[in-house]
Each structure stands twice: as C-alpha cells, then as structure tokens.
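For reference, the structure discussed in these notes is given below.
Missing here is one protein chain; the remaining ones are kept as they sit in the complex.
Chains: A and B, in written order; residue numbering restarts at 1 for each.
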Amino acid sequence: MKNLLEHMGIDPGRLHFSWISSAESTKFVEVAKKVTEEAVALKSKEKKYMKTKPKVA
Amino acid sequence: MTSYTDKIREISKRLLKEGKVDMVIGFTRGSVPMMHQPMFAKNQGDVDRFVWDGNCGINLANYVTDRKEKIGIVAKGCDARNLAVHIVENKINRDQLYIIGVPCTGMLDRHKLTASVAGEIESIMEDEAGKTVTISGNGFSETYDRAAVLQENCSLCMHRNPVIYDELIADKVPEQSENDVDRFAAVRKVEEMTPDEKWAYFDDLLSDCIRCYACRNACPLCYCPTCFVDESKPQWVGKSIDPTDIRIFHFLRAYHCAGRCTDCGACVRSCPMGINVRAMTKKLEKDCLENFGWEAGLTTEQRPPLDTYKPDDPEQFIK
Partner (left out) sequence: MKVIQIDKSELDAGLKKLESAYRLIGPVKEKDYHLFKALTPGQKPDLDYSNTRLSARSILYPQSEVMFTFSLDKNDPQYAILKEPAKDPQPRAVIGIRPCDADAYEVVRRNFDTPEYKDPYWLKNFEATTLVGFACNNPCPTCFCTSAVSGPFSDRNLDILLVDDGNHFLARLSTEKGEKLAELAGWKRPAENADDTIEKMKATAESKMTTTVSTDNLANQSLTDLYEAEEAIWDSEAFACINCGTCTHACPTCWCFDVQDETYGKSGVRMRNWDSCMYPLFTMHASGHNPRDKKIGRVRQRFMHKLKYYVDKYEQGIQCTGCGRCVRLCPVNIDIRRICNKMNSYDPETCSCAVTS
C-alpha cells in the first residue's frame, strides 16, 4: 500500500507505518510528533491533496 | 483461428450432449469489429455461434462468479488464472467447472487499432498463420504485424497457456520469458519520477475518466456485493468527476486487486476512453513478485500473500 501510494505521487514523507502496542504511550507520542513535524515541513506542497470546490460553469 | 473455433464448438457440443455441464460460456461474434460478446450455450444448437480469434479479450472468469450450475468455460491463459483465483477465494468450486483451455497468442488492442486510422473500422481479418492483422473501412485498408497491435498486457504476458484446464483445444504455445520481454519497464519509468511528476502523470492518465466503472465491472476480481464507491451508508467517496474522487476510486480499486490481478487487461479493453488503468495494477504485480515471489492465479493450492502472514514478510517500512 505504501508503495502504491508513493507510486501515485504521494510524498514519501507523508507516509508512516509504525507498530505501537496499546501499552506504548510514550512511543505513540514520539511517533505522532515525528509524523506531524515531517508533514508540516512538507506543507508547501499540500494543496494537491485537497479536494477543491467545483467550479461553476 | 478457425481450428480453434471448430474445436471449441466440438468440445462444447460433446459436453452438453453428455450432460457433463449445464452451460458452456464462450464468445460469439459481435455486431461490430473487435467486440466479441460473451455468451452461454445451454443446448447443442447454440454452440455453433461460438468463435475464437484475437477479439476475445474480455475475461470470462467474470461470468462464473457465484454461479451454481456446472459450467464449461472457454479459458485463455489469463482467464484460467482468474478461475484459479476464484477457486481460492471460494467464488466457484473447481468441480463445477470444466475448463476448455485455449493456448493464447494474445488479444488485439482495440484502442490502438481504432486510433491508427481516421475512419471507423468495418472489418478485421487475421491471417490463419497468426502473423498479420488487416483492418479495413471506408477508403482504407491497413495490414499490421500481429505482434505490433497486441494489447500491451498480452505482449508482456508470461502465461499464455492455461495453468489449470480439463482439456486443451490445441498444442501449447511457446511462453515468453524475462529474457524476451521486460514486463515492468513502464512501471520502472514511473518509479524513477519525483513525487510531483508521478502526481502529474496520474492526473493526466485519469483526466478523461467518466466514472462509468467499466474497468471495475469487467474485472473478475471486482465481485463485492457493494463496491466502496457505491456505499451510501456511509458514503465514502464523492460522486462527481472531481479529480480527487476519481483518483481515490482508481487507487483503492487497484489496491483491492493486489496479489490477485493477473494482468488480463479486461479493464483497459473495456474502458471507453482507453485509459491505461493497468498503470496501477502493474505496480502491485511487480511488488508482489519482488516482495513475496508471488504471481496471482498460478495455483489453487496456496493462499495469496495478502491473506497470509509469514514471519519473514518484508517489514522494513514499519518504524
């Protein structure tokens, strides 16, 4: 799935896969932080992922 | 191809006569060139309508899903692989099927042929040796080398002979190998692009999609009772021709075919706009081969990689 998403042009920096046990709250916080940081760093390019309002003909 | 046609008729007649099957599924000549129609024969009188040539590109495995009868089915290499997928996924029982195997030399690319001439094609002829194809219409007649006008998936095919069958209608044809063709060249070309280039590539690829769902409906894998795009409670995807929604449809449909797609090309053949939706499924085929050594539909004995777990499955991407 990661491969196909990347193949279709999603920035690799936006895709994160982690295995976090329900007991690993600290790991969850760390991963969430890291994911957010990396995504924010890519913010300038985010427009293409957003669905835009249809134009009125 | 007349020998193929004769043989299919002969076997079908025999199966129906002996009561071995309730129906035989094959192709009949379409009312327009390059568009043969899937048909069933329930009595011996109907079998003479069966034909076989390079215009039988629709995947007949799509027509046996959840059927209860005993069925004789004409199956080229990819159809037989999809029958194997169907058997593994419990969409049909092996003992319900009598597979009439057709060693296949590839199907003709109707989009390419249509685009190659300005007028509308009125007739298409293949020579008996299987070397050339001639199309003609008002004011034109063009002859092509057959190999040059095959569907792309057919020219890259490694399994032309049916993998499971009860009877073959002809001697096996030679198979191509990795040495003859580079089947993932187009995938690698996209892999080498930057994310923005990839995005633009798929934007352009899908720009003409009209959401008719012919690709999905021609696909033997797409047998869900309700497709995720048709769900209304809740509704997952928008219904307009918004590019984001179109991309979500194609992406998710492709992903649902991961490890199951045999690259039969029925999706591309069916598309009224000629969109190469295989650009997505081919990538999954490559990944399945590289990561799991798996090709779909070659066996009914083994579970596919995406519904099994092995301790050594690749997981480098999980952090």
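In the analysis below, a residue touches a chain if its C-beta (ideal position, glycine included) is under 8 Å from a C-beta of that chain, and two chains touch if they have at least 3 such contacts.
This structure is a prediction, so every number in the text was calculated from the model and none was measured.
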By the document's own contact criterion, which visible chains does the hidden chain reach in the full complex? A, B
Candidate in contact with the missing chain, chosen from B:Asp208, B:Glu290 or B:Asp307: B:Asp208
Per the definition of touch given earlier, which of B:Asn179, B:Ser232 or B:Gln316 contacts the omitted chain? B:Ser232
Please identify which residue in B:Lys13, B:His111 or B:His256 touches the non-displayed chain. B:His111
Using the touch rule from the top, list residues of chain A that touch the missing partner. 51-57
Against the chain that's been left off, what residues of chain B make contact? List them. 30-32, 35-40, 58, 62-63, 111, 114-115, 118-120, 122, 137-138, 208, 210-214, 216-218, 226, 230, 232, 238-242, 269-274
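By definition in this document, only the chains that are shown with their structure count from here on.
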Chain A and chain B, separation of their C-alpha mean positions in angstrom: 34
Please name which positions on chain B make contact with chain A in the complex. 187, 190-191, 195-202, 238, 240, 242, 244-245, 247, 251, 254-255, 258, 280, 283-284, 287, 317-319
For a test of understanding, state which residues of chain A touch chain B in their complex under the given definition. 1-12, 16-19, 31, 45, 48-52, 54
